[in-house]
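Missing here is one protein chain; the remaining ones are kept as they sit in the complex.
Coming up: chain A.
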Amino acid sequence: MTATTADERLARVGLLRRLLIRPELGAVVGAVVVFTFFATQSAVFRSPEGIANWLDPAATLGIMAVAIALLMIGGEFDLSAGVLTGTTGLILVTLATRYGLNVWLAMLVSLVVALGVGLLNGLIVTRTRLPSFIVTLGTFLMLQGVNLGVTKALTGTVQVSGLRRAEGFEAARTVFAGTIQIGGTSFRVAILWWLLVTALATWVLMRSRVGNWIFAVGGSEPAARAVGVPAARTKIALFMTTAVAAWLVGSIMALRYTSVQANIGIGQEFIYIIAAVIGGCLLTGGYGSAIGAAIGAVIFGMADKGIVFLGWDADWFKFFLGAMLLLATLANRLVRRYAEEVKH
């Protein structure tokens, strides 16, 4: 075949179609639309203070959404991730206030616990081949019970507090829950963590061998195994990564508010999944993007705060959430059709 025929066929694929199969496209368009909508109606929303305000929920949600996106690309779900943010926060505050541990040491212990939960989720899913939806639903309920049960037994209430007085608090707070000044506006340091996590996840996905394996185990596990990809290890590592993200967010929240409610994080697990799906992840695995999930989280942050800025009832947020999810899944289905279209 000559080069001219190849070029001709390439042109037929078209730049537009190539752009359309980028997983982030839907999220980018959505973010622009949502930003324009709120920015034109609310001056506060588009001010630097407003931006700092809605970037904050986007950041804490985004850290989780990015981790969940990696896991979903690898073909699995984790419903226990939301509650685990509560578990890690509770461990941190309890150890630092009731057992006199240094805040850093308490964080280390809660990190080890989180890694243990991630490992357990991963081992059960890969060994039994049960759907991760069911396995992590079990972990979710167990952790929910432990969070409430242990907190009540220790404190007689449903929250632990007083982290401010613990040793090492100030330093840890600066690193995880401080603020930074940019042009006279103070931004939460969580935003930096979120950017860091997104950049790291994107590098792993696009530029590392493990990234290739993540796409492969989510796309077709038997095929991945057949060419020597360590499928089980890849999946276990993804569950543990999600757990570390939950630990990071749990610690940020605990250090920010200095107290943790025992029921925190419940219901968040679906928000993470929704953000990842809006960001272009397929529910069936094998496709998606970390940047997309981060942008999905931005859409949430904007809607969450934007609705408040406009003085609307917060109930509309739920409606918005559902509408975004439906639109995103429809867009993703088209993408998949195109990408999987087999010509004979």
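Throughout what follows, a residue touches a chain if its C-beta (ideal position, glycine included) is under 8 Å from a C-beta of that chain, and two chains touch if they have at least 3 such contacts; residues count from 1.
Just so we're on the same page, contacts and distances are computed from a predicted model.
Undergrad: Looking at UniProt, which of "Sugar ABC transporter ATP-binding protein", "Carbon-monoxide dehydrogenase medium subunit", "Phenylalanyl-tRNA synthetase subunit alpha" or "Ferredoxin" names the chain that isn't shown?
TA: Answer from the record: the omitted chain is "Sugar ABC transporter ATP-binding protein".
Undergrad: Out of A:I124, A:L163, A:A177 or A:A224, which residue would touch the omitted chain in the full complex?
TA: Residue touching the absent chain, from the options given: A:A224.
Undergrad: Decide which residue listed in A:T128, A:T157, A:S186 or A:S208 touches the omitted chain of the complex.
TA: A:S208
Undergrad: Hey, which of A:A216, A:I236 or A:L321 is the one touching the hidden chain?
TA: Within the whole complex, the residue contacting the unshown chain is A:A216.
Undergrad: Tell me where the left-out chain touches chain A, residue by residue.
TA: 1, 6, 9-10, 13, 21, 206-209, 211-213, 215-216, 219-220, 222-224, 226-229, 286-287, 336, 338-344
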